[in-house]
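Shown below is the structure under consideration.
For this view, one protein chain was removed and the others were kept in their places.
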Amino acid sequence: MSSTDMKPGIDPNTMSIIVTKGSLDWAYPPFILSTTAAAMGLDVTMFFTFYGLPLLMKDLSLQVSSLGNPAMKMPMMGMHMGMPNIVSAIPGVDAAASKMMKNLIKKKGVASIPELRDLAVEADVRMIACQMTLDLFEYSKDDMIEGIEIGGAATYIEVATQSHINLFI
Amino acid sequence: MSSTDMKPGIDPNTMSIIVTKGSLDWAYPPFILSTTAAAMGLDVTMFFTFYGLPLLMKDLSLQVSSLGNPAMKMPMMGMHMGMPNIVSAIPGVDAAASKMMKNLIKKKGVASIPELRDLAVEADVRMIACQMTLDLFEYSKDDMIEGIEIGGAATYIEVATQSHINLFI
Partner (left out) sequence: MSSTDMKPGIDPNTMSIIVTKGSLDWAYPPFILSTTAAAMGLDVTMFFTFYGLPLLMKDLSLQVSSLGNPAMKMPMMGMHMGMPNIVSAIPGVDAAASKMMKNLIKKKGVASIPELRDLAVEADVRMIACQMTLDLFEYSKDDMIEGIEIGGAATYIEVATQSHINLFI
């Protein structure tokens, strides 16, 4: 076997993240991981799908701050309620919990989701919106921030075959 | 170091998915990803465990359509209610949400879970049922579809060491 027959392996400094959750708490892990990885020099791709798709909307600050009425932005109220986010489903608890979390994050100096998303954009994190979810939720690309791509599951699989770290969040 | 000492790396066209959730919404991501990947020529293995195990049951259409009474098929009602699926826990919301989601999917032309599972079987996706979960839920292999394997966490780890993309859903 000559050395040219050897597969060199995937560049370890590559990462993809499937972002499936859009509640205030679960929006943090993908953005913290992607911005940190990008700052360390990794090539990062985020694929936004299911309940994670709204995180690409222009009016993100509103969307995230509207946990008190999570169905407001979503044509599929029931589907949205299927989110692993009981906070958004128990009347009264919601607004208080959201406020508590935001205050705590503010007090502790953690960046907000809109700030982290801006950082990701500036760091050239590649962002792909799931075509099927766009259709299901009846969103248009105009509702989304500039610079994103539209793609399907095949687009994600192609990215993942070329990325070393592949996470489903 | 001779070239024969070099590890050639894992074939990037390989994927494993741990399937841990069985609600109507969360059943989609693993089946969409596995069928898409298989269609693109990847070798795919799905490991069904925890709340994802029921997705291998013969009467899947019933199981998935019975979100209105999710405990019906599960000896561990409380454990099932721990699922990240608030839809199945709020009386009245459940049936309506399930119907809404099914109608939307139908309207939009997305395949149903039983259809996607059939596609996965036809595409030779390897399906492994978790032995421990089978025991915990008191299911037998006869309750499951034909052609699956039974295995434990060690079986999964072995698969994952040989797969490039490894997702936990």
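Here the chain labels run A and B in written order, and each chain numbers its own residues starting at 1.
In this section, contacts are C-beta pairs under 8 Å (C-beta built on N, C-alpha and C of every residue); 3 or more make two chains touch, one makes a residue touch a chain.
Just so it is clear, the model here is predicted, and its values are computed rather than measured.
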{"item": "Those residues of chain A which, in the complete complex, touch the missing chain", "value": "3-4, 6-13, 15, 23-26, 28-29, 32-33, 36-37, 39-40, 42, 84-87, 90, 93, 96-98, 100-101, 104-105, 108, 110, 164-169"}
{"item": "Residue numbers in chain B that touch the chain omitted from display", "value": "1-3, 6-10, 18, 20, 49-50, 76-79, 81-86, 89, 132, 135-136, 152-154, 156-158, 160-162, 166-168"}
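Here, only the chains that are shown with their structure count from here on.
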{"item": "CA centroid of chain A to CA centroid of chain B, Å", "value": "22"}
